[in-house]
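Of the protein chains in this complex, all but one are displayed in their positions.
Here is subunit A:
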């Protein structure tokens, strides 16, 4: 519905001044009464329909972060001020994506975003356009996209709706990413009934540039032209930002389901090439992609980040559907569009580049010397606002939050009481059940649908601990990225859960030999209007900000997705943390596979009895309770240093982080990846079950050639890192001496059959 439909004539600024009493559909557009009153206050009159459209989308939760802002500030306030992460920051929070110095003159930009709600409504296109959106954020910074990753959460694996959502999402990610020619190097797939009505589809993109190519989105310089380029504007996704992403689904109001957007990856590919060529030719003052809230967002953000105002002729916007009203043009979320600010004498060259790439490009406005954003339609002024009030000075809420009363009971429900496997035979059965469970099973049926190796620089990809991309073919400089987040841990304790997410991601990057530098986060939570969900969010932000400070890895940007809730049922709080690390020479990476018989297997770190939120408690008992594993970030840092040194000095042949499922899961994965068995001895003083299934943090498995053993153990001893020799790579079975032996074939059958049987 467009506000225009409520009046017969064009609702100009003049008309709005003359008709102060006219009712506008502010409520239907998602605004609250006091928000509407504030808009009237800012303008000193009622808004026009077009102004209302802009404010409503820009002040939506999705665009304004109005409920999350007060908590997100901690990421800036607590940002580490020293150490490699802080020194590497070139562009921080607030820009379209953060930028990190990775050495040799290169900079890397990376960001994770959510496309949760659209992917539930229309899985294929929702997931596809999620990739499209994050890729445009990266090219808007002046970087060439080099890889994508997708952290995914679905409902129960055997639920019929998961069979609708998962294949669509996976095909959408593959379809768009593969057509774009970007390798998909990792991510996660997690099933839990809590995501049934609210699957999480997060998308991360990594881009590379030279330092001098960094560009920020701003519209400076009076007289500079505003050029809209890319796809034509159509009626898709209108109000998607305010309505689709910012309200809970309500079955009684089907009219609230607006049309979703359909993406065109081939158009996006042209946009990438066209944008980067324009950047390299130095033709661009500022650039911004059109995502949520479309032209409303791009014009108001570009104008308010610049020095002056902006004047836009809406009639000049190329349309796919000539019947669109001005409000609809402003709100449309048609994909594959970008907005550039270009000096007048460079406009012709910019347009020539667009023409070369067959990209439609049109001058739609110019930067003015005032401080107003003015938009005209048929020669009449329909928008006259201070762009800052639209883009940056939206409402900010201190939402009430409270620790839910069930939290104590949940934490008191200690998994220590659960029956455990008591002998070798039961441990063997528990191992098979674990590796075959949907969350621990091989995900290759999914990731094989993505192109992992296109562009030819993929060094590591799923199922390795991190994805790794080579940046410079001469020197071997590369980056590794991992995304992690355990909603079960976060449900038990959101503060610790967020810290655990960072700890795991950090460890995953270090396990490959890369030095962790910076963080991006996608915070997926329930409704901010629910004090319990808001408490989870506040706690998770506090935890992540504290942990980032402690580990010296600043948050460079990210995204918040709230309202992941159907009725009373919110998802588990799911902070997804992406960590980016740098490796000087990708040839020195450490893969996860056990490759050579005779290599010694060491377990680094301490194993305690920690089963709260564990994979075993879920698989064996459907249980969620107790406390998540303890986090010791100093230990994580030490472990990372050991793993990086082992990679750099060629001491480790394989390394694999120990997380969900514990040591036995990690052993199974390293054995299966390398096609080599292992003979394992339970360390003295450890209960075999605790040794195999506990999820104590700060641990990793490494495979060390015998020739390196003394050097490696000396290093661990010198630095105070517990290292226990637990076995040797050998044979074609995973054998835990005195307990059980599992032939690799049997292990593989269980591990690899689950997902194809469910979805194939």
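FYI, a residue touches a chain if its C-beta (ideal position, glycine included) is under 8 Å from a C-beta of that chain, and two chains touch if they have at least 3 such contacts; residues count from 1.
Following the convention adopted for this analysis, contacts and distances are computed from a predicted model.
Of the names listed as "Phosphoribosylformylglycinamidine synthase subunit PurS", "TAT-variant-translocated molybdopterin oxidoreductase", "Protocatechuate 3,4-dioxygenase, beta subunit" or "Binding protein component of sugar ABC transporter", the one that matches the UniProt record for the absent chain is "Phosphoribosylformylglycinamidine synthase subunit PurS".
For the options A:321, A:393 or A:746, the residue in contact with the chain missing from this view is A:321. Among A:113, A:264, A:530 or A:610, only A:264 touches the chain that is left out of the view. Residue in contact with the omitted chain (choice from A:61, A:122, A:451 or A:735): A:122. Against the chain not displayed here, subunit A makes contact via residues 121-122, 125, 231, 234-236, 238, 257, 259-264, 266-267, 320-321, 334-335, 358.
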